[in-house]
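Handing you a structure now.
Left out: one protein chain. Kept in place: all the others.
For clarity, chains are labelled A, B and C in written order, and residue numbers in each chain start from 1.
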Amino acid sequence: MDKIRTDALSERLLRSLAGRTSRRGMLARLGAALVAAPAFPLLPVSRAEAAKDRTAQGLTDFARHAQSKDDTNCDYWRYCAIDGSLCSCCGGGLHTCPPGTEPSPTSWVGTCINPDDGVAYLIAYRDCCGTAMCGQCGCDNTDRESQIYRPQANNDIYWCFGTASMEYHCSTAVLVGVAQ
Amino acid sequence: MDKIRTDALSERLLRSLAGRTSRRGMLARLGAALVAAPAFPLLPVSRAEAAKDRTAQGLTDFARHAQSKDDTNCDYWRYCAIDGSLCSCCGGGLHTCPPGTEPSPTSWVGTCINPDDGVAYLIAYRDCCGTAMCGQCGCDNTDRESQIYRPQANNDIYWCFGTASMEYHCSTAVLVGVAQ
Amino acid sequence: MLAAVISPVTLQAESVVPQIEESDVATLPPLSPHMLLLTGDGSIKGTRIIDGDSGKILGTIHTQDLTNVRIAPDGAFFYVAETIWTRGNRGVRQDLLTIYDARTLKIVDEIDLPGRLLVGNRRQTFEISADGRHAFIYNMDPASSVIVVDLARRKVARTIEIPGCALVFAGAAATISSLCGDGTLSTIGIDARQSQDLTPAQPFFSAEDDPIFDNSIADPKSGKAIFLSYSGLVYTATLAPGQGVDAPWSLQQAAGMSPASTRPLEVSWLPGGRQLIAYHRATGTLYVLMHMGEFWSHKEDGKEIWVVDVANRKVLRRHRLAEPVSHIQVSQDDAPLLFLNIENKLVIVDAKTFEEKKSLDNVGNGMMMVPGE
Partner (left out) sequence: MLAAVISPVTLQAESVVPQIEESDVATLPPLSPHMLLLTGDGSIKGTRIIDGDSGKILGTIHTQDLTNVRIAPDGAFFYVAETIWTRGNRGVRQDLLTIYDARTLKIVDEIDLPGRLLVGNRRQTFEISADGRHAFIYNMDPASSVIVVDLARRKVARTIEIPGCALVFAGAAATISSLCGDGTLSTIGIDARQSQDLTPAQPFFSAEDDPIFDNSIADPKSGKAIFLSYSGLVYTATLAPGQGVDAPWSLQQAAGMSPASTRPLEVSWLPGGRQLIAYHRATGTLYVLMHMGEFWSHKEDGKEIWVVDVANRKVLRRHRLAEPVSHIQVSQDDAPLLFLNIENKLVIVDAKTFEEKKSLDNVGNGMMMVPGE
């Protein structure tokens, strides 16, 4: 498993690119690339500052109470910044969309600490799209969740860019890698 | 106020007409006539048998407890067979649709007893259509309510035939006349 | 430059986030007797496919208010009869029969329909023939008709006018039957050459005085049907040319009581609710939601389930419900489950012992379908 050596750059990346070419064309292409890629690439993401300190004193309220046994509960560790219905309660799983829905190639991202090893992992919250609201196991956790001007860290946006239908059904929590 | 001298005939009317001409053409025209008429004609309706006996012994459970003061409550006397949101709670009134909605030219019909005079009246439950569910003051009263094969006495059908949109918003209770 | 944009990898290698899990999509297991399709309306929409044994949701079909769902007899498809406007509450009305693959829940086809009645909580506004070749959609605009869809050719075959009648039951011998406002049953061949009413036009009930519930039981294979009236009269019939309706008998008498009255003030145990009867075909067992009340309380939720041996006209058991129930369904296998619903809450009960097995909240409150019903 590769370690992540990213730093906050997504908006800066967009802004710097924008300076060098037609912004609209460039961004449209960038957008298309991001949503069309088959391997589900992520927007480059920031390593959250809070993930540095793994002592009990560095943990958020969510992390201090998180568990690693039941992925149909809001306090499952990967769900530290999830907003919506858990796909695990809707016929899907942690990284599996329910039948008839489509995983979004784009996602928002959280940094969550696994209570079993005390390690911070990057989690991609990938929405499953195409069917209306599952309505089961609604969660809204907000560790290091930012606002719309930092979209990849915001969990209110319908992250169904690049799917055939943007109807939101549920959210998965795909393990991406170690954040350190 | 004219008295009503109707008898149950609507389906029989349709059936007899159907024998004499192309059923599809006839019924299509009949349908169009019913929905297009500007004066909101009713389907011919039956005088309910139960309306004959106005003594306390002849009253339904609804009629024994009905009131005539507050038209935003389900037990208001005209609502003896209403199903849905009361338009009186949605910006409309007993015979008034809320802004932006349209009264259906067709309706189902109830026979309700006014507690003030003990007289049975014919009530046209005219749906207001075009905007989604008002959601206020939901009632479901069923005095002499029949099933779909007797549509003008059924309160589950979306009675929005002939309106620009068939989206159901709320139901009014228009006083039609004395049923005796 | 373009390449760099398309792939963030080449743009700045250090920023790439490797992914150790791949996103995938689940498929449904093959249809099995304990699977339930529950169609929500109002605040909780969508048709949830639920495994009766685990009580878990296996998937959801996108359905809106007033949608009807049926299971193909061979289990290959789910059929959805639905109405959608192009702009939500406005625009162009689209009446559709949408066909979903029963394993992937992907849309296989969408067949345009010339109309359908908009009404909730009705089973017999949409039916599939026993051989799976035809779908029947009841339409009222406000004239009455049945739209026949050829499911093999995936197109509308014809429209059958049924003036004065409503609903559609798939009968034996390529017929459909409807209930009529004058108290008769009408049976018509789905073939254009058989469009005459094939039943004796004998009124057997009163649509004014003691209506039969729209939600009746009919077996498309045998044509055997069970109708139930507001007062609790049970009518059995065979839906086929030339067949009539048997003389009715009283549910209350079958439980050792007096027959119920249709008069005001009189209180009886009465059938009521929305999907208020379910039938276990192999054993001929009828489950009816019953409540105490006066006549014209036919939408009141059930406070008891009456278990009825239809052949012997006997109530075998009266089960008192902990909370009222508006919808009931039963699986068709020999270890049957009862599915009970009230206000979006589903309770799954052993149909023999009435032991509660599972319950599930926020699943919707509407019609329930099981395979082979």
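Note that a contact is a pair of C-beta atoms (placed from the backbone, for glycine too) under 8 Å apart; a residue touches a chain by one contact, two chains touch by 3 or more.
These numbers were taken from a predicted model, which means no experiment stands behind them.
*Asks:* The complex has one chain that is not drawn here; which of the drawn chains does it touch?
*Replies:* A, B, C
*Asks:* Can you work out which residue in C:V25, C:I84 or C:V108 touches the chain that's missing from view?
*Replies:* C:I84
*Asks:* Using the touch rule from the top, list residues of chain C that touch the missing partner.
*Replies:* 43-44, 62, 64, 84, 86-91, 94, 96, 107
*Asks:* Could you please point out the chain B residues that touch the chain left off the display?
*Replies:* 1-2, 4-7, 9, 13, 17, 21, 26, 29-30, 33, 39-42, 44-45, 89-103, 122, 124, 126, 128, 130-136, 167, 169, 172, 174-177
*Asks:* List the residues of chain A that touch the chain left out of this view.
*Replies:* 8, 10-12, 14-15, 17-18, 23-24, 27-28, 30-31, 34-35, 43, 46, 48-50, 53, 57-62, 106, 130-133, 140, 142-151, 153, 156-158, 160-161, 164-167
Note that in this section only the chains that are shown with their structure count from here on.
*Asks:* State, to the nearest whole Å, the distance from the C-alpha centre of chain A to the C-alpha centre of chain C.
*Replies:* Chain centres of chain A and chain C, defined by C-alpha means, are spaced 39 Å apart.
*Asks:* Approximately how many whole Å separate the CA-defined centres of chain B and chain C?
*Replies:* 26
*Asks:* Could you say which residues in chain C touch two or more other chains, in rising order?
*Replies:* Residues of chain C never touch two or more of the other chains.
*Asks:* Of all residues in chain A, which are in touch with two or more distinct other chains?
*Replies:* As it turns out, chain A has no residue touching two or more other chains.
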